[in-house]
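With one protein chain removed, the remaining protein chains of the complex are shown where they sit.
First chain written, first letter: the chains are A and B, and each begins at residue 1.
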Amino acid sequence: MTNETLIPKVGVITDIRKDTPDVKTFRVVGTDGKKLFEHMPGQCAMVSIPGVGECMFSITSSPTNEEYMEFSIKKCGCVTEVLHALEEGAQVTVRGPYGKNFPVEGDFKGKDLLFIAGGIGLAPLRSVINYVRHYRENYGKVVIVYGARSKDDLVDIEEIQTEWMNEPNTEVYLTIDRPQEGWDGHVGFVPSYVKELGLDPNMTAVLCGPPIMIKFTLAGLLELGFDKSRVYTTLELRMKCGVGKCGRCNVGDKFVCKDGPVFRMTELDELPDEY
Amino acid sequence: MKEVETKMLERAKELLESGEVARVVGWKKGEFCYDPSPATFESVEELKDFTYDWFCGANLSKYLIQISKKEGKTAVFLKPCDTYSFNQLVKEHRIKRENIHVIAVECRGKFDIEKIKAKGISFVTGAQLDGTQVKVSTLYGEETLEKSDVVLTKCATCNKDYQVQDEAIILHERTKKDVDRFAEVAKLEAMTEEERFAFWREQLSKCIRCNACRNVCPACSCVKCVFDNPASEISAKVNSDKFEEQLFHIIRAFHVAGRCTDCGECSRVCPQHIPLHLLNRKFIKDIDNFYGEYQAGETAEGKTPLTSYTEGDTEPNDVFKGEAK
Partner (left out) sequence: MKKIAKAKLNELYAKISESMGLFLPIKRAGEVNYAVWGEGKEVSLETLKTVKSPKNAFFPDSENLMKFKTEGKNIEIIDVRKDYKEEKPFVLFGVKACDYKAIEVLDRVFLADPVDSYYQARREATTIVTLACSKPEESCFCKVFGIDATAPCGDVTTWLDENYLYWQANTEKGEALTALVADLLEEGGEESVATQQEATKAILEKLPFSALDLSRFKPENLNDLFNDPAWEEMSEACLGCGTCTFVCPTCQCFDIRDFKTSEGVLRYRCWDSCMYSDFTLMAHGNSRTTQMQRFRQRFMHKLVYYPSQNDGLYSCVGCGRCVNKCPQHLNIVKVIKTLGGKNDD
């Protein structure tokens, strides 16, 4: 029974953090108080509330966290709306992990890493960033560019400011779309900020955010001389099974749930434009 | 039929060449003589595949919901039954009437290839009307069938006349049929409740919920169907129990009541040959009975019995009891 891929495990929500007006981070453990399963950065899990529905979410916490998993979830549909109304102690079901992870033990090793995220797009990157921080000596310089609509929409700003910004050999650049009272940081969209920063094109880049941000940021990176084969992103399409059988999350002959969600830009170039 | 097709083709060419219309909606040839598809022709060149034959049963009116929103005028060929759907859609503000040029085309009933094949005839290469009979040519020779055994169910009882036309291409007059379109309904009414329930249960148990009946139905023009809306709590892609398959078709029949023009497309497209049109016809018969004779789609204006109140209306209680006042 435990091997059955469609049958989930019961998870208990032990902590709920309100990150932004529409993003909450849920901490989940098994009914025995232990972590539900192991995963790698970039992998996803199906979280469900019986009677409401089941959705794929990226696992926000790093695998190096041995106690629990976290999911940062934006309220935008039926399931997420009900999730946001839950209280600590509530149970959900979880199954996974699904998909390919970022090559943290492969191509990323020894490289300078650039993470670029927009809005809730930070969720899947937080897992990688914290993994890289944990094994800091395995990687080179880390640059993080993160933008959101306003300062209130920056997900998990506390961790960014107290931990990431103090990490050695790490640069963090934050930006918001429009000027706002109480914000003395950079103002402007992520793609133009990336160009302004004049980043080193030899870095390996990871992008995550709304499709429009990815499109323009990628164009900016290419202008700066980045090589597409060293730019990664993670996709999101509607999924039901998580294991390449229900047939809906394909882009061309690749299933996002199984062959993704992490793709190199060069891999995406070979696929039809339907995501 | 060939002469009619030739005339239609000539007219389509003229309209496109002169720029009077930007496109023509009709039918294009398939792989066999019996599988034409609805099609839009935007140039004289594209008309090479144009066809109009005994198998052009599809109702083109519903396509005009989208097409009439396009830039420029559209000419469309409508059979008598299709003109009712057209009017009804104009009435419901789904089709922009001013963008459409209606060409009424001759129809003496359309043939149903599945009915021909069910007679054990395959490799059909052609079919021609010969009085009350149909000559079917096949790779192995010719077969003669009664026309009444070959026409689409919707054509068998059709006595409809063109309700709208900007011009017409009609070479043969139709003969009025001496048939009662409510005869099948009356048979169902004559059954006991248990028999009727058993009949529909047997028929509806074949339903595979492909939604062909809904998607082809000109009266089903909702932008989002209640059965596709998760928030409705009745959205479903499958009949999860015996009751549900009845629920889908009965709710649909209720929803199109008073607007269904009896075009019969639902029964034409059903892959399991469920006589869905009988549900709608029962409603039409009851509406006639309770509120006075009414034919949806006869005009594109005016009041409809189920959406207008008059003091003399049958009381709802009597409707449920099945008694006209």
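To be clear about the criterion, a residue touches a chain if its C-beta (ideal position, glycine included) is under 8 Å from a C-beta of that chain, and two chains touch if they have at least 3 such contacts.
Remember, predicted model here, so these are calculated numbers, not experimental data.
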Visible partners of the omitted chain are A, B
Touch with the missing chain holds, among A:His84, A:Lys151 or A:Lys240, for A:Lys240
One chain isn't shown here. Among A:Ile7, A:Ala85, A:Met165 or A:Ala219, which residue touches it? A:Ile7
If the hidden chain were put back, which of B:Pro36, B:Pro80, B:Gly109 or B:Gly297 would touch it? B:Pro36
For subunit B, which residues lie in contact with the unshown chain of the complex? 30-32, 35-40, 58, 63, 114, 117, 122-124, 202-203, 205-206, 208-212, 214-216, 228, 236-240, 268-269, 271-274
Please output the residues of subunit A touching the missing chain, sorted low to high. 1, 3-10, 50-54, 76-78, 80, 89-93, 236-238, 240-241, 243-253, 270-272, 274-275
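In this section, only the chains that are shown with their structure count from here on.
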If you average the Cα atoms of subunit A and of subunit B to get two centres, how far apart are those centres in Å? 51
